[in-house]
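Below is one structure, written out as structure tokens; comments come after it.
In this view, the complex is presented without one of its protein chains, the others remaining in place.
Here the chain labels run A and B in written order, and each chain numbers its own residues starting at 1.
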Amino acid sequence: MWLCNSSIGRKVVMSVTGLALVLFLTFHACMNVVALFSAEAYNQICELLGSNWYALAATAGLGALVVIHILYAFILTIQNRNARGSNRYDKTDKPEKVEWASQNMLALGVIIVLGLALHLFNFWYNMMFAEIVGASNPIGPTEGFEWIKETFANPVFVVLYVIWLCALWFHLTHGIWSGMQTLGWSGHIWFNRWKCISQIWATIVVAMFLIVALAFALCPDCLGGADGKVVPFEMAM
Amino acid sequence: MTQINSKIPEGPVAEKWSNYKAHQRLVNPKNKLKLDVIVVGTGLAGASAAASLAEMGFNVLNFCIQDSPRRAHSIAAQGGINAAKNYQNDGDSVYRLFYDTVKGGDYRAREANVYRLAEVSNSIIDQCVAQGVPFAREYGGTLANRSFGGAQVSRTFYAKGQTGQQLLLGAYSALSCQVNAGKVKLYTRYEMLDVVIIDGRARGIIAKNLVTGKLERFSANAVVIATGGYGNTYFLSTNAMGCNVSAAMSCYRKGAYFANPCYVQIHPTCIPVHGDKQSKLTLMSESLRNDGRIWVPKKLEDAKALQAGTKQGYEIPEEDRDYYLERRYPAFGNLVPRDVASRAAKERCDKGFGVNNTGLAVFLDFSESIQRLGIDVIRQRYGNLFDMYEEITDVNPGEKRITRDGVDYYNPMMIFPAIHYTMGGIWVDYELQTSIPGLFAIGECNFSDHGANRLGASALMQGLADGYFVLPYTIQNYLADQAIWPRISTDAPEFAEVEKATEERIQKLMNIKGKRSVDSIHKELGHICWEYIGMGRTKEGLEKGIKLIDELRKEFDTNLFIPGERDGLNIELDKAIHLDDFITMGKLIAYDALSREESCGGHFREEHQTEEGEAKRDDKNFFYVGCWKYQGNDNVAPTLIKEPLEYEAIKVQTRNYKN
Partner (left out) sequence: MAEKVLKQFTVKYWKQNGPKDTNAHFEEKVMKDIPGDTSFLEMLDILNEQLIEEGKEPFVFDHDCREGICGMCSLYINGTPHGKTERGATTCQLYMRKFNEGDVITIEPWRSAGFPVIKDCMVDRTAFDKIIQAGGYTTVRTGAPQDANAILIPKADADEAMDCASCIGCGACVAACKNGSAMLFVSSKVSQLALLPQGRVEAARRAKAMVAKMDELGFGNCTNTRACEAVCPKCETIANIARLNREFIKAKLAD
């Protein structure tokens, strides 16, 4: 099967899974932003994405994407290290064109996976998983808004999330255009377009995550609106 | 006296090749599978021949000294390739290309060979386009042409300034296709050191595996050498560092005649020599002469100032410039053939008008054409050459310096002639077979098509013509009756004998254990050759040159030092073998130059010139090909055998580029 045993095929798998995850992240970020405006709306979304069959199926799919993406990352890295040979250069001078992120995708990926583990522990474990197993917590499994508040009340988590999101930004700025390049949708003109799109897209997605995290960390009580009243956050803006 | 049979077919010149092909013997497809052919060299001629022979069904063994066939020095040809397509509707025809080539060669080429060359030239372009060679094109999608020295029509096809590269990669791809098909076995980093003759026929070679250092035997039904020219005899030349004459010399020592060695082409547009540490000369494409104007100052004091470095070229106003080619040759101007342009430059520098610190350079100026066409057009045409020039010399020829009286003055380039191509080579008959049956020579390594001087963009044409369209036919005439013999084993005593002799030669070199490096002796040889056997030759000079080379030979034999071991990779040993042959070659050039008491093309005897300083040919006494036969020892003078030239289609006349 060419997706496993050819170099371009393996890269296609990386790029398709990666780009699908970018779409997921985009959706997730949009969803999070809702929490800034309405706790009720946000919790409704949480309920919608609770332990329903379609949400579970989507989660399984998502998990598969993540696992394949990570698995292939390691396969590619091992192969590439072998291709590099056993001798290392005594001196290397990185050309300006070569971006830092492009050479450190695996390291960034590892940070992202660690962040993901924390994230799953903070939220998924307490929400979807709790709902499945029927665990009882002080905060209910569909009360997403409360869970955000709870999590970001802890400054350690806030710092970890910020680091995680920075790594994600670097990973995405390379990942998006690189994915399109691997799929062959690039060239002298589209290369620059995709580079630009990558930067903007990655920045918007990460900014949305970051705003939510920081807002909950700095001013948890002025968020989420209350019973349809005017949102203080909006007033502040 | 030995008679030479050049096997020129009967009939009018335009019909000879068709007649030949109609009546030659062919090898049937089944027998082709039984026949092996060794091709030494993977340049334009070698790669195209190996590929074409393999396509036909022969088993080909192909050798090259580099790490890949694609490195052969054909790759460095910049300007283009000629063909008589007449796409420009400027009156070109096969006859005109034939005529221009014979005239450019100063009437010393073999007529029938040249006509055949012109005849197959069009097929080369078709072949290369089919291979995916990205020739320059017009907006309408048709092929573009440019003009070149020695012709009044635009018949040169080109791919940027990298035509040789693209044509070679085309031939290399055809070769690769056949390697993949299993019809060609490729031996890279192998060097042919001797040819094995059995019962008077070439039956194989001894080659050195350059990585392991071991000698290996290869047998075949025919041997084709395509190993290029001997320009590196002069140490400094535009040839690649690895170019050598060893394969050709081994054939010469085995009895193949060496023809016209004195015809050495000096290319007019090279970057001047800058110091004694220099390893090679860089050519700037002749196409620069299309838009560049060559000049030196009119006033001697300006030249003195330039030499002292107190004045720069752009500071000299238009009226004080001597565009000497346009002055002397109004009809062709800057586009006169290479030999004429080179000698004119030497003449000016000898008179003291040289423009750099050594006094050995002239200017090539683009100010006029930049003003006429704009810098963008000029950069589009020559951008990579300008960049290359700047990379080497730190001067940008596209940089405007001053404007005086409404005229813009740009940095001129400095150029000077340098050894570039060798028209002489192993003697071959019409079938490209040497005087040893079964041994063929193609490309620059043979002598046949360029006479005493080669026109620009003709070398690529000849290499590919030989390899694609001539040799694959003519070799069959030889091979037709060879399939009945069993394959020759490399265990034959003749192989053992040649291998032993080769090993002894290597041991002898290793055991000299003197003091001097190969390069230091080679540089000295280069100086002798450039000084006494170079652009302007005299009887006294040549005799002195021979004497000096003899002394150098002694120095080489007694004082050479090769570090390292005999076995394994030893670059100094390989260079020493090359130099051993270059020394013999240098002397051979001198012998030929001495015996040819006339001036023609690349051979200029100062005793034989007109009052205006033009070459003076002597058709009465020297209308022949000078073939040199080895006399069993490098220190014994070879004997001269003459192949008389017969012209039917062209009237021999004085070459005139004035009007």
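Keep in mind that, in the parts below, contacts are C-beta pairs under 8 Å (C-beta built on N, C-alpha and C of every residue); 3 or more make two chains touch, one makes a residue touch a chain.
Not measured: the values here are computed from a predicted model.
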item	value
Identified contact with the non-displayed chain, of B:13, B:35 or B:51	B:51
Option from B:31, B:162 or B:260 whose C-beta touches the chain left out	B:162
Chain not shown, touching residues in subunit B	48, 51-52, 55, 66-73, 75-76, 85, 87, 123, 125-143, 159-160, 162, 164-166, 169, 172-174, 176-177, 179-180, 186, 188, 211, 240-242, 274-275, 277-280, 282-283, 309, 387-388, 391-394, 468-469, 472, 517, 519-520, 561, 563-564, 568-569, 571-572
Footprint left on subunit A by the chain that the document does not show	2, 5-12, 76, 79-80, 82-99, 102-103, 105, 174, 177-178, 181-188, 190-191
